[in-house]
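All protein chains of the complex are present and in place, except for one that has been dropped.
By written order: A and B. Residues from 1 in each chain.
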Amino acid sequence: MQAYRGKTIEEVIQLLAKYKGKVIAGGTDLIIDLRNGKLTSDTLIDISSIEELRRVEEYDETINIGAATTFTQIIENPLFQENLYGLKRACNTVGSPQIRNKGTIGGNIANGSPAADSIPPLLCLDSIIVLESIKGKREIGLEDYYKDNISIKEDELIISVQFKKPDKGQILSFAKLGLRKALAISRLSIATLLELDENNKVKTIKIASGSLGRYPMREPIVEEFLLGRELTVDVTDKAVKVLQQVMGERLGGRSTLPYKRIAVERIFKEALGDGLKRLKGVEIW
Amino acid sequence: MNLDIVGRNILRIDALSKVTGKALYPEDIFMDNMVYGKTLRSKVPHAYIRIDTGKAEKIDGVIKVLTHKDVPNNEHGVIFKDHEVFCSEKVRRIGDPIAFVVAKNKKICELALKEILIEYEEIEEVFCPIKAMKEDSPKVHGDTNIVYHYKIRKGDVEEGFKNSYAIAENIYRTHMVDHAFLQPEAGISFIDEEGRVTVMVATQYPHYDREEIASALELSEEKVRIINTNIGGAFGGREDISLQIHLALAAKVLNRPIKAIYSREESFIAHAKRHSMIMKYKTGADRDGKLLAMEAEIVGDTGAYASWATNVLRKSGVHATGPYFIPNVKVDSIAVYTNNPFAGAMRGFGATQVPIAHEQQMDILAEKLGIDPIAIRMKNIFKQGSITATGQVLTDSVPLDRCIEKVAEKIDFSLEREEAY
């Protein structure tokens, strides 16, 4: 095995072009896969010390998270304490302190797990992934990456994930069901981005789910149902039914469906309720 | 007797070495001229096998591949000698040890394991203990899968049920459980200056280990020495032999120090589990909730080997009534071989599974009779002087009533119940 410790993005994409090796950042999944033979690679290219890849940058309209930014860095960043709190909360439920100190947002995207905690909030933000190879840069929508099963080419490096900053009145929330509090792969998760108008009607709603399908995805039918309505108990209950209907069709025949169909109610309401609470300052449900 | 320490906080004698990381577990011990060993295990649950180690032995750095042919007396086991040190003709579970590679380092061991050829001739397997009890089921050992049958007969259960106002009849199942002690099995063996086969291992039973190693290697016990290192948790899971005989044999054959360390995965595959049980219960009570009769058939799946099955299932039988006085009792507690991972000792030793059944029976009876679940227990619990189903008279303190009262008070049980009903 060869091992390279990349110092710049340029160097890494050159190495990738030459060796088609495996990129390693946090290594929290990759090292396990390499050891148990699920993955084989003659070349490892480490990107965990490339400063440009491990920082969060705020621009006028957008936020750019470097691919090798760890979950701990996101959790501790002041940008994610207010209306983007949902991303912090999602990152905070990843693994354990040890895993969050090493695991990266780019890694969460690259390994494509349906249970990746950080993805649903990023989907609500209509994020895009920036990739680079010696042939140049390429941007793909995060949603398309999953939905259209777009693969990251062997010589491509994930540089960052970007999204437009939501307005102050738009609140990102997240809720997860794990089998225990720490070190739990999510059984299901929901993220929402919510904004109300002056009449308390839903002005903006984005909903994304984790582990309710083969990959994390947006829930457009539920979004459409809620748009323009007031979030009364009745409306919310109906939204849960819509979601249950949609996931039922998607997960039909899976042994986990009966359980998830019931469990999703609480998790959906927790995410949405958290958004409402943050907007209105009061507990709604 | 010196009772100075009673009622005082005493610092653990080994705590300082453990908080500083200086405490040595077997994998922390290194010796000059030391080699490494790794076990080849069965990948199928039930099969006849043919072993070809030729290719593996030719690998550079491989020192020896041990199989059943190298073991003077190829059997062991805490009660029944139903384990083979290395399987000779047949494997009975996934994970059965077949060979032990000794090589210069761990990597070569891994490499050599892949080069040992095992031809499996698979035979019908049995995983359900109920099915395994039937005459026409595949047999794991010998001509019956029933390892042990413990019986309690007290009074006349038929009469008891006839007089019962409410009867609860249910089947309960528990699953197997792994101890998951934090330090996977490891050990190191060498020949000491007095020529003794010495094994340093984290074990619960150094004296049994010595006996079993001596017997397998056909040595006198004086020629075998076990040194217990620090033990990274056990909970019953280190009561059976794991790598002790493999290491001792290798040290004796090669006359040099040898070490083996299991991965977490191998640890799970190698050692015993808590017995999963299928418990068929019938319990009857009169109109006031007084228990009149109980009949239980408890089937414990001991997997491919008996280990402590007799003791475990006996304990399940003895505790089958729970802490309740019942005049008419019939218990059949049976341990059965299957091709599942083998079951053995784990904290509670069979007393932990039966409460799943007898306590739910109490709740179900309470509900049928419209009696409070605490009241029905208070009516039936053992007190000083009570006689258990096995005829034991409880002469000493039996403060169960106080315990239940205290718990009910602390959890504000009355409040919870008002909401429940």
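Going forward, contacts are C-beta pairs under 8 Å (C-beta built on N, C-alpha and C of every residue); 3 or more make two chains touch, one makes a residue touch a chain.
As a convention for this text, contacts and distances are computed from a predicted model.
Only one of "(2Fe-2S)-binding protein", "NADH-quinone oxidoreductase subunit H", "Sodium:solute symporter" or "Xanthine dehydrogenase, iron-sulfur subunit" fits the UniProt record of the hidden chain, and that name is "Xanthine dehydrogenase, iron-sulfur subunit". The omitted chain makes contact with just one of the residues B:77, B:138 or B:232: B:232. Touching the missing chain, out of B:22, B:43, B:69 or B:287, is residue B:22. The hidden chain makes contact, of the residues A:182, A:221 or A:262, with A:182. Within the whole complex, the absent chain has one touching residue among A:35, A:241 or A:280, and that is A:35. Residue-level contact of chain A with the missing chain is found at 1-3, 5, 24, 26-28, 31-32, 34-35, 44, 46, 48-49, 72, 95-99, 101-102, 181-183.
Although one chain is hidden here, its contacts on chain B can still be listed: residues 9, 11-12, 14-25, 27-28, 179-184, 230-235, 263-264.
What we mean here is this: only the chains that are shown with their structure count from here on.
Separating the centre of chain A from that of chain B, both taken as means of CA atoms, is a distance of 43 Å.
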